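What follows is a structure written as structure tokens; I'll ask about it next.
Rather than the whole complex, this shows some of its chains in their spots.
Note that the chains take the letters A and B in the order they are written out, and that residue 1 is the start of every chain.
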């Protein structure tokens, strides 16, 4: 019997030698996010579209219920847009016969970001800063903050009148008001799809959606942009909590 | 005189080359838990049953009063269930003649989890989130939280009417109420056994017990499940403290 490293050498969906390959980047970022307490206890996940590959419609997704900091490249699911046809599961290819991998419950939500926003990558975390903001502003359906320098790291998005598509036209200014919609959590993650899609459509300027008592979904034109947006948002959510606790409004007139 | 690495090669209770061996995993996790401030100052410990070995009744346990982040595989005690016969101590085999290792005071408590719940591993930490929750709810004998997504990482446990044994039948839902019993601390850790066993028996749905002003005991069907449950619980305990401090009830009706 071969070990996974050996089998992976002939796996057309993997490339262990290329650190920028989606399957490898997902593993690297999940380890980083674990250290931030964003994906502990198997929570959260990362998904990347193979933008540098031959088929830009391939989407790599970490499986369900796995320790995110211990992911291996060969454990990924691969689906093809737009039909979400599953082209690869870690249950095939002879990698592991003792465990039955399941697709992530986040998968349909990631797909919404790919389809509605033509995203290149999507990150989902259980960040406590995200959860606390949805609790501290429990009666609100939007998280809002302005006049903080870090806001500049977020993209300025705009609907292209000709194509109807949301496009990045620059970056926000520090005095701009960043608005992130908050949707309510539901028992089954896949049932979030309708509310997530409504939020994405109703907030063309947003690159993220908060889920009350749950976490955040962040997407971007590629994985490194999604990572930077997620970092900047988490910084702002953390700061907003501190501001709220000290009686400082997050919106300055 | 040989060094421990060399002696260990012929030690029937060790396997330095197998990263999944209980003695090796205990060392790895103690280093991880040290970084989380869960086992600093020699506090806490980890114990693993050799589920992948020939004798599934062997239990590996870190010794007492040792710096947990500096543990070496050969420093483990090994006891056999159900009689808790000690089959191996680090004081024998020629490893170290200058130090007399003592069995962990947690050992009888770990044994209760193995015997009453057929656990595969047991984790004990001095997590400040655990201690603070027992202080913030000092008049309560249960920690309770519901309607938080991370709750889904915990197991749904149920008594099998036929066998009388507690079995995992799935996972909790986010709207379920997670209940962790809290027992009072006593001067000598081994005297916690009766109260711990009573809590385990009275709360068949729980996979952990909080000890007031002390920490938490968490167990699972194997070490990786126990680790994930412990992470998810610590996340929820941390979040509960923040909710309490901001006047947000942990139970939503």
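FYI, a residue touches a chain if its C-beta (ideal position, glycine included) is under 8 Å from a C-beta of that chain, and two chains touch if they have at least 3 such contacts.
Predicted model, so just to flag it, every value in this text is computed and none were measured.
Participant: With 2 identical chains placed here, how many copies of the sequence make up the full complex in this file?
Facilitator: Every protein chain is the same sequence, and the full complex holds 4 of them.
Just so it is clear, only the chains that are shown with their structure count from here on.
Participant: Centre to centre, by mean C-alpha position, how many angstrom separate chain A and chain B?
Facilitator: Centre-to-centre distance between chain A and chain B: 32 Å.
Participant: Where on chain A does chain B make contact in their complex?
Facilitator: Touch residues, chain A against chain B: 37, 40-43, 67, 126, 128, 131-132, 135-136, 138, 185, 187, 211, 213-215, 245.
Participant: Chain A touches which residues of chain B in the complex?
Facilitator: 147-150, 153, 173-175, 224, 227-229, 231-232, 234-235, 238-239, 242-243, 246, 248
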